[in-house]
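As you look at this complex, bear in mind that one protein chain is not there, while each of the others sits in place.
Take a look at chain A:
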Amino acid sequence: MSTNEIASPTSVIGSKKRLPPEVSILAVLIGIAIVFEILGWIIVGDSFLANKQRLSIIILQVSVIGIIAVGVTQVIITAGVDLSSGSVVGLAAMVAASLAQTSLNPRAVYPSLTDISPIWAILAGLGVGLLAGSVNGFLIARTKIPPFIATLGMMVSARGLAKWYTLGQPVALLDDSFTWLGKSFNIMGFPLPLPVIVFLVVAVIFHIALGYTRYGKFTYAIGANPQAARVSGINIGGHLIKVYAIAGLLSGLAGVMTAARAASGQPGMGVAYELDAIAAAVIGGTSLSGGVGRITGTVIGTIILGVLTSGFTFLKVGAYYQEIIKGMIIVAAVIIDQHRQNKRKKA
């Protein structure tokens, strides 16, 4: 029997090339920037965008959130959530800072470990994050408690550990070789802070990992249909441990960067960062029900958060109003995006 004997079940008129889903969220970003530009000329009499310093600071401000958001995006794609990122940032910042103090500090946390190579401080910060993330992963994979609860527990405990570590005292006077991580470089006349570079490198690595590796394919599969993933031979528990461990590692990295930028470690660092990171991922098109999301979207979502903060400050909007409006814009952006996606599904 030849192929053309089978009647085609539906008459195919033609298939359109789909635009990548980030296009609409990029349009939102551009729209917001243009609104600030116009308001800038009207209210302050100055350009919002034509200012290299400002553009650089926009990304610098959100680069730590962005690093976390890259990890959280992967967690959300598996239909999970990570509420512990902010606390892990605080704990990692404390641990890293305690190993990066100079001997000038008479009350160093570890007097015998001052002036050591900053590598140890960085590794310790990353290790704390990896450990916290792995614990999250193990709890979720082995005890089957919901990710919301497991990471909520970690959120509370890690914050407690960060405070207990120095009994609430900040860790100050960090070595220059460590705080160097928070510095800026001039690249072709453009001031590029190291945290921004780290953020972008992390984003590129995980964009590739999600799109082109087995790790990425399995991450989407688990979020899209865990039962089908299991029958396809995917070890769901093992994979979730990896995903949460990576999210924790990235929170640890964010903690190290935070300590380096502030040249100190404080137990209150990173409070509510997890919410900004989740917001960035969701604005960027990651679906909380799992199976959908891309790092490019999350990067744009992160930048939208930065543009909002910077734009409001530029327009001299009061801090309280900023938060009120920011909350509304986050919700509005997601409504617009969802509406567009529904239209795409129907159209």
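Everything below uses one rule, namely that contacts are C-beta pairs under 8 Å (C-beta built on N, C-alpha and C of every residue); 3 or more make two chains touch, one makes a residue touch a chain; residues count from 1.
The rule is simple: contacts and distances are computed from a predicted model.
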Omitted chain, identified by the protein name its UniProt record gives, among "Imelysin family protein", "Protein-export membrane protein SecF", "Chemotaxis protein CheA" or "Ribose/galactose/methyl galactoside import ATP-binding protein": "Ribose/galactose/methyl galactoside import ATP-binding protein"
Among A:25, A:122, A:194 or A:234, the residue in touch with the chain that has been omitted: A:234
Selected residue (touches chain absent from view) among A:48, A:165 or A:218: A:218
Residue numbers in chain A that touch the chain omitted from display: 3, 5-16, 18, 212-215, 217-218, 220-221, 223-225, 227-235, 291-292, 347
